[in-house]
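All protein chains but one are shown in place.
To keep things simple, chains are lettered A, B, C and D as they appear, and every chain counts its residues starting from 1.
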Amino acid sequence: MSLGHATPATGELSTARRAVQPVRRHQLFHQPSRTAFWIWGSAVMAALGIVWFGVTALEFANPYFLPSPGAVWTAGYEMASTGQLWADTSESMRRIVIGFLISTALALPIGLLMGSVGRFEAALEPFIDFVRYMPAVAFVPLTIVWFGVDEGQKYSIIFIGTFFQQALMIMDNVKRTPLDYVRVGETLGLGTTKLLRRIVLPSSGPAIWDTLRISFGWAWTWLVVAELVAARDGLGQRIVVSQRYFDTDRIFFLIGLIGVIGLVLDQLFKIAGRALFRWSSTERG
Amino acid sequence: MSLGHATPATGELSTARRAVQPVRRHQLFHQPSRTAFWIWGSAVMAALGIVWFGVTALEFANPYFLPSPGAVWTAGYEMASTGQLWADTSESMRRIVIGFLISTALALPIGLLMGSVGRFEAALEPFIDFVRYMPAVAFVPLTIVWFGVDEGQKYSIIFIGTFFQQALMIMDNVKRTPLDYVRVGETLGLGTTKLLRRIVLPSSGPAIWDTLRISFGWAWTWLVVAELVAARDGLGQRIVVSQRYFDTDRIFFLIGLIGVIGLVLDQLFKIAGRALFRWSSTERG
Amino acid sequence: MSAVRIVNVTKTYTTRSGRTQALSPINVSFRPDEFTAILGTSGCGKSTLLHIVAGLEQPSTGHIEVNGTAVSGPGRDRGMVFQNYTLFPWLTVQQNVEFALRDLPMSRRKRHDQAREYLGLVGMEAFAAAHPSELSGGMRQRVAIARALSYQPRVLLMDEPFGALDAQTRQGMQMLLTRVWEEHRMSVLFVTHDIEEAVCLSDRVIVMSRRPGAIKADLAIDIPRPRGIDTLTSAELNGYKAELLQLIREEADDAQTAASAKRAG
Amino acid sequence: MSAVRIVNVTKTYTTRSGRTQALSPINVSFRPDEFTAILGTSGCGKSTLLHIVAGLEQPSTGHIEVNGTAVSGPGRDRGMVFQNYTLFPWLTVQQNVEFALRDLPMSRRKRHDQAREYLGLVGMEAFAAAHPSELSGGMRQRVAIARALSYQPRVLLMDEPFGALDAQTRQGMQMLLTRVWEEHRMSVLFVTHDIEEAVCLSDRVIVMSRRPGAIKADLAIDIPRPRGIDTLTSAELNGYKAELLQLIREEADDAQTAASAKRAG
Partner (left out) sequence: NSDVPSSSGDANPARVSMGTQAWIGYGPWHIVKEKGFDKNHGIDLDLVNFNTDADLSSAFAAGRLQAGNAATNTVAQFLKAGQPRTIVLFEDTSRTADAILARPDIRSVADLRGKKVAFEEGTTSDILLRHALSTAGLGMDDIKVVPTPASDAGSALISGGVDAAVTYEPYISALRRQDSEVAPIFTAGDKPGLISDTLTVNTEWAKKNPAVVSDLLLAWNDAVMYYREHKQEAQAIIAKGVGVDVADLTTSFDGVDFYDLQQSNTYLTKEFPETASVIEKVLSSTADESASGVSIAGAVDTSYGAKAGGAN
């Protein structure tokens, strides 16, 4: 940063910022260095891997309960070599992305209005609050009745699982727009639409992006439920099928794969967010 | 509040607080009054109810797709009159509470340590981040293998769906402890344990409570999944059985009931939170 | 004709927890080239008054006139600088100033140049491409002033614009504001609770009593212009300061007594 | 013997974005009953220095001695008052003060009384049962001072304790602190960037240069005690103020030039 020296700004603001990412003598609230993060993180993962390997190698556990790393890897390799794995992954990815986009396309304007116009909040919050407790799984039969057995039904499950949380979270993000920003716009004579477009939306951009990142993660949770019905490909469907044939090796591999994909996408979201919202330093990590 | 007049404190802090709950001329960011909230909220719910009633009364929709309010009510009444509904509700409630308590009992210390001791965060965050994307639904066969078909298996599903999110959120809550509070403790010579117990924990209390409230809501989502297997009672099991007999009336009633229970518990959590953390005004009203 | 006239204005806030009277009836007017400081303890209603003049809040009774016309909403005839840094963090310094000029009938080129000109006025043209987060507090407030001046409002409302700056930066900013104002002259309403700042900047100091705010004193400041750094340690300033200090302390004592009484009762 | 001796202390922060030298070698000591103000622009390392004395940060080189003994961590011989209100919001005023006395070998009764005594010292006993959120900023800082004094540290470290208060409240607090200190006498290190505050409170003012912080000037303040509200407008104060203003302005100018140069280069 070329202006690094100018950053410390006023004591107050910078103290507030530092409180989140402190560098401290005491072991409490000492933010570990990036290297420490990698070392500790990998160490724990490696340790878990070794325990897993050891337990299965010494045959402490029935391989049906806990398959060995080798077996899991082989199962994955087999699926990959037939091209099935790739087809499943891309199919699931497509479903999640579309379901997520539909949800976002609706949640964004609704959340924006709910967060900024009191009457919208009053009108919609009770309803959304009510619906969001309803278990998405229970909607499966209804979605079949309503949307049939094609892709629409799958999107609808992902939508039901995602939309209501998204709308509430975006509402919250928007509410945190500093009122003074809006006031500046008002003194310039901007009307409601321009205030929303030019000030409220960009101001809550980083927080909304974070909401999208988190809710995209949740969308994966609904994949298996979405693919229960009438799916020929897809990681969720593959898990269901493997379940039927008691293929724990595959289940392990597939669940792990979903975990890895989730982790990678999360990082991509974070990187994209940092690039998009360079001006914002509020993001963690 | 007997000291009301003393509250406005310094301009700065109170401005910050006001930004969240502003009272404004402009329609933007104008917090609606409690009455307006009730009126608008009920109006929307009532309108949806009337549309529902109208559509079914005029037989626009196949009652199997969309049963009439009357049919849903009758279905509910029947279940209630045999005492079955009450048995199901209390059974589900018990499962959720126990699963949630197990999860919380583990997430609380782990989140506390991850949020305050950098090495814990470094060690556990990657692992938890990895696991939390894995769809809880996919774990059903594994939980049967690991925990059998008794109640333990049901708790384990609720645990898997709740714990990882909880741990990460509590970590985040704890991280927001103002560093200066900890510094005060340090100048008084307190060691790590006392700092955690006397300062970090009470300071992040309201935020942790909020996390518990939200994650308790999520636990309901997993109920149907948890009760898929070997359950004799429970709202989730009842939904599964109704699904089997295409009993849309019952499904509607049960999903609605879960929504209402969720809403009520959420309010109870909020009320309890306000009573427990009277000193905190950061909670949304 | 007055630049701003405040007629019989009162303000009562109604919130969920009750009603707060923030202002008792206020009547006062400001000349077009007058620099007025408004002084008062925290919570006495200074911001409320300024927001009413800006049109950001509606008065409960009474009204505001700007250049002889009653106004009821915000408008470009009144510019405002806030206490907290209100630059938009997602825009560069240049874009922040241009933001105020959008929607005006002028070419892109003209808008760019005009923004650059006002950045020059506050000595910030070198930072046109920087984002607010790269600037210190003082630099940010300089840009905020440039933004408020750029569309040439007749009245400039400043709500503790230097309140969050450290003492040294604050002095620099006071000198800068004095210089700019002495060149451009307009009606300024400057809210502060720093007595020295009030005296050293203005032609007139209005002291407000504590809540519900009312005008307690209205003092002309006869320190010759142009003013400079020496004004800060001049004997005249010290005289006004002692006088205002006395006025303010009466207020503070009242408040203290009231608080203790309420507590005990 | 000095209450506090700072020996060859430097501090360099290493963060993910690089290394920042906050302090160049500092050598200075403070007498047991001396009230010292530390003055400097924002970011010059005042808080860093205070935290090192408090034992909250480790110096990169050098060490600290308290009453002739080297110390390396925090301890009850040094009390601290922070800029932002650091009362625990979940405890009442009384409990906040008692918090500092827990773990000490005294009865509940004694602890209660001692806390109440110090609340009385700062005029807050009437609010013992209130929660911090019910108090104004000035009231909160009074309780924080009571808390820091209650366990009778030999050294009191104050990091811009009045920085967030409005000017009027601030004056009241300065008077309060002066009164308490003149009664109880101890070594005080008082960080501020308000020149007037520094002069009016202390026996000695240390001016720090901008980053990496070093001691630029060390000035004895010979204004007789007890001091009162008139000290604020006294001629002596004005003299010291002009002198310090000059010193500080050199610093500020340097910074301004450096910033512009860096930007252009």
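In the analysis below, a residue touches a chain if its C-beta (ideal position, glycine included) is under 8 Å from a C-beta of that chain, and two chains touch if they have at least 3 such contacts.
This one's a predicted model, so the numbers in the text were calculated from it and none came from an experiment.
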Touch partners, limited to displayed chains, of the chain removed from view: A, B
Residue among B:Gly49, B:Gly148 or B:Gly191 that touches the chain left out of view: B:Gly148
Sort through A:Trp52, A:Trp146 or A:Phe269 and give me the one touching the missing partner chain. A:Trp146
Given B:Ala230, B:Val260 or B:Leu276, the one touching the chain that is not displayed: B:Ala230
What is the set of chain B residues that contact the non-displayed chain in the whole complex? 64-65, 140-142, 144-146, 148-149, 228-232, 240-241, 243-246
Considering the whole complex rather than only what is displayed, give the residues of chain A touching the chain that is not shown. 62, 64-65, 140-141, 144-150, 153, 228-232, 237, 241, 243-247
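As a convention for this text, only the chains that are shown with their structure count from here on.
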Report the inter-chain centroid distance for chain A and chain C in whole angstrom, where each centroid is the mean of the CA atoms. 45
In whole angstrom, how far does the Cα centroid of chain C sit from the Cα centroid of chain D? 31
Residue ranges of chain B touching at least 2 other chains are 1, 3, 6, 8-12, 15, 24, 26, 178, 180, 186
Two or more partner chains touched - positions in chain D: 42, 56, 84, 127, 136-137, 164, 166, 263
Interface residues, chain D side, partner chain B - complex: 51, 54-56, 74-76, 78-80, 82, 84, 86, 88-90, 99-100, 102-103, 127, 130-137, 139-140, 151, 164-166
Which residues of chain B touch chain A in their complex? 15, 18-20, 22, 24, 26-32, 36-37, 39-45, 48, 64-65, 116-119, 121-127, 129-142, 145-146, 172, 175-180, 182, 186, 192, 195-196, 200, 217, 220-225, 236, 239, 243, 246, 248, 251, 254-256, 258-263, 266, 284
Residue ranges of chain A in contact with chain C within the complex: 1-3, 6-13, 178, 180-181, 183-184, 186-190, 194, 198-199, 202-203, 205, 277-281
